[in-house]
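Note that this complex is displayed minus one protein chain, with the remaining chains in position.
Per-chain residue numbering starts at 1, and chain names A, B and C are given in the order in which the chains are listed.
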Amino acid sequence: MTDEHTDSDRETFAHDPIGHAEVRAGMTVEELTAEYGDGGIGASALHEAVDIYSEMLDDDVTNFLGLAGAMVPAGMRRIVADLIRDGHVDALVTTGANLTHDTIEAIGGKHHHGDVVAEDTTPREHDEQLRDEGVDRIYNVYLPQEFFTTFEKHLRAEVFPDLEDEGSVSIQRLTEELGRANTEVNEREDIKEGPGIAAAAYEHDVPIYCPAVQDSVLGLQAWMYSQTSEFMLDALADMTQITDIAYEAEQAGALVVGGGVPKNFVLQTMLVSPDAYDYAVQLTMDPPQTGGLSGATLDEARSWGKLEKAARNASVYADATITFPLLVAAARERIGE
Amino acid sequence: MTDEHTDSDRETFAHDPIGHAEVRAGMTVEELTAEYGDGGIGASALHEAVDIYSEMLDDDVTNFLGLAGAMVPAGMRRIVADLIRDGHVDALVTTGANLTHDTIEAIGGKHHHGDVVAEDTTPREHDEQLRDEGVDRIYNVYLPQEFFTTFEKHLRAEVFPDLEDEGSVSIQRLTEELGRANTEVNEREDIKEGPGIAAAAYEHDVPIYCPAVQDSVLGLQAWMYSQTSEFMLDALADMTQITDIAYEAEQAGALVVGGGVPKNFVLQTMLVSPDAYDYAVQLTMDPPQTGGLSGATLDEARSWGKLEKAARNASVYADATITFPLLVAAARERIGE
Amino acid sequence: MTDEHTDSDRETFAHDPIGHAEVRAGMTVEELTAEYGDGGIGASALHEAVDIYSEMLDDDVTNFLGLAGAMVPAGMRRIVADLIRDGHVDALVTTGANLTHDTIEAIGGKHHHGDVVAEDTTPREHDEQLRDEGVDRIYNVYLPQEFFTTFEKHLRAEVFPDLEDEGSVSIQRLTEELGRANTEVNEREDIKEGPGIAAAAYEHDVPIYCPAVQDSVLGLQAWMYSQTSEFMLDALADMTQITDIAYEAEQAGALVVGGGVPKNFVLQTMLVSPDAYDYAVQLTMDPPQTGGLSGATLDEARSWGKLEKAARNASVYADATITFPLLVAAARERIGE
Partner (left out) sequence: MTDEHTDSDRETFAHDPIGHAEVRAGMTVEELTAEYGDGGIGASALHEAVDIYSEMLDDDVTNFLGLAGAMVPAGMRRIVADLIRDGHVDALVTTGANLTHDTIEAIGGKHHHGDVVAEDTTPREHDEQLRDEGVDRIYNVYLPQEFFTTFEKHLRAEVFPDLEDEGSVSIQRLTEELGRANTEVNEREDIKEGPGIAAAAYEHDVPIYCPAVQDSVLGLQAWMYSQTSEFMLDALADMTQITDIAYEAEQAGALVVGGGVPKNFVLQTMLVSPDAYDYAVQLTMDPPQTGGLSGATLDEARSWGKLEKAARNASVYADATITFPLLVAAARERIGE
């Protein structure tokens, strides 16, 4: 274990020393993430993500947000809605599931904390019992199935009829109408929860794209309505609009929360644009080793030309229900909002 | 560490003993999976999966196959095509990416082994260089971008024109036409690779559903073609057909390889059917702890009514590029094909 | 999708609604974790962990801390040292690696940020080059090998000689002597970094246990010294001491950061104690699905009698370099330190 390396080897070694993070009572979230920057592994990745996302919140950057499936049931709805309301999202790509659960909350429905809070532990028998009780489980979140009935009524009364006369409509047009309806119903006195993501997007003219809308209860309802009406969804229509947003962006940034279709749709938009993302941050729990798109590094996306060669990018491999609020709180503090 | 439990406690303990797996040169794959059944953890899960999938291959079971994104670049194309040709798939739900890569191989394009075979290690600089060389990376698989040009020509010459006259078409109709074109082009003498998944489905009248088709290069090409033609894709049209298949199934089984939209679309089909899956096997690398649908247990799906309360189900948490061939080889041996 | 469940079903449904987390610039870390409590999945688990750990910091709870391997290179050294200095650790179980890296920093050595900050991407060629340059890599942290030479000199001059005369010594006695030596050398004017974990433990009479000490550079050095001296380490001697601490605890709590030997040694101590842990929190990135101890749920530990049946426990499945600082900052704020 002797070291034969000479000083001249050392001269070529120009790396910053690791500091040692310090935490104290009452520190702000940004102060915590500054401490992360002293460390390594995921801590340094999160610090880098805060640094990049703060730059992305600059007015000159056009921001795409990819939001995967269970974020609304997990309580991330208001953070997304507030980002939209504050002008920090220029295009949202999400799932039909998130829009379904967002709407259920908008119309007075409720998700609930399941019995199991901290451990991954619900057995077959438990799920059989939930089935008997009419309760759907999303990991440790429970949703009484009756709210899907309320959701169906809302869609059939407030959302689909207006679209029927427009013939074939884009999916973005459906999400816009959903946002309008959620805004209006949320003004009823008996509904106290905020109107949510679709409503915020509607009010602030932010388009929501949902490529796999048919893969959700929202999509199932749309299909059932289409069976007895002229209502029809055009699968390709939105791509002109989202491509134009990418095309016109001076600088473009992508915040990708979770993987799946939202991640890929955000990234692939740059395949038909002369430029690519200048900034990209992803928060994911999927490891790259599976080879799937969800966990793929952002460097891989660079080989495809989805990121500029000179882009700043960071991937944080940790539970997004923890890192997403942390990132947003820290970046907001950085830019002084 | 004394044990105060009496014999009467023990009488209520009726579990099978763990055996100890034995392996030897020349054993068949099915013999290996039989040994797995002696063990615990993932080995026992895989054995259970083989047991269930063997039952699913019975003639009376209608089989849905969900196939997530990188399976074709990872070399799983022929296994899927052979399952279709042998009558073991009644409906395939997959991604636009898989159909894109399947078609690239069908028309003579090639994916390649990247430099890095066994480790997860490709640095930013490496991806920058691949970008310069015009090579797209999918983990450890390389795809020269020129094949996307060949793909575009194929679509514009052989696939889209025939659909143009049909007005708004379903996504399944697009995949069917793709299968026909892939079958025909693959008969050219200079193309030696098999015609693949879409072709097998076309030839054997197996429908392919692809809810998020716009989230792929196939989708981008479809959109570009639609800009200058009457070609149009109906997002909702397929749901009648897939629901009918579920409705008419005496017994239904789901094999889910990877997560994402294919997994959910296969499972959610049962939400609008009086019955649910009697058998379900998933091969995934996503852990349930993320709370996302991709890693969710099949027991969770039972709470939603996507699986029958009495269904047999197994989840194998391991790399699907390893477990999928293993499962299929073992199940084929079991049923004596 | 009709819902046939009646109100009487609903009456039995007594779960708290999910709230929707809200974040804002300038919020404190504890305020952030309070918002996590509104959500589900990992966010709720982390909130529960803060809740439990705050109770554990009460004076009446005897706290065991398990600290796995790469936490010191990742910059978590000061947080651990501060917890010790503030009386929040009654017994520390860690690895020889952490003590090695802690000591390297104490004597003026430095870990460094590697080239790769946010992505997991260092190729074989890169590691070959680091080998040539005499730099060891720990994920994205670099350590020049020359510091192992300094470390060796420190051990041979300041640590081992004093122990030699004591005959066979316990591992805890070695770590104590290491702490004394680190304290003293750190007073030299040219060393500015804090004396660290072993030093804090020495100064505050907190025992450090390191069951697999031979599995580290510290252990290799101890072995080489033992070759030419009477120095000898007793593998079993510490167990009396740690068992006594567990035995005498009115209430016992375990904070487990990472898995491996530190986790198991902390937990197994209760197998020879009439009582078990009343509180337990683990921060891990290992999923339970591997079946290994590192990712095993704390509920599993309950079946063994390592946790009281009535214990409060939470497992957070996310990168511990992110969650450990977050947990400590929030809990410190809760108890008003």
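Rule of thumb we're sticking to: contacts are C-beta pairs under 8 Å (C-beta built on N, C-alpha and C of every residue); 3 or more make two chains touch, one makes a residue touch a chain.
Predicted model only: the values in this text are computed from it and were never measured.
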item: Residue among C:18, C:70 or C:198 touching the omitted chain; value: C:70
item: Missing-partner contacts on chain C, residue numbers; value: 68-70, 73-74, 97, 120, 122-124, 126-128, 130-131, 135-141, 168, 171, 211-217, 219-220, 222-224, 226-227, 232-236, 238-240, 258-261, 264-265, 268, 271-272, 285-294, 296-297, 299-300, 302-305, 309, 319-321
item: In chain A, positions touching the absent partner; value: 1, 40-42, 115-116, 119-124, 126, 271-272, 287-291, 317
item: Chain B residues touching the omitted chain (full complex); value: 1-5, 9-10, 12-13, 15-30, 32, 35-36, 38-46, 48-49, 70, 73-79, 82, 105, 110-115, 117-121, 133-135, 138-142, 144-146, 148-149, 152, 193-194, 217, 220, 285, 288, 297-299, 313-323, 325-326, 328-329, 332-333, 335-337
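One rule holds for everything that comes next: only the chains that are shown with their structure count from here on.
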item: Chain nearest the global centroid, as defined over all protein CA atoms shown; value: A
item: Inter-centroid spacing, chain C versus chain B (mean Cα positions, whole Å); value: 41
item: Whole-Å separation of chain centres (CA-atom averages), chain A against chain C; value: 32
item: Residues of chain B touching at least two other chains; value: 120, 122-124, 126, 271-272, 287-291
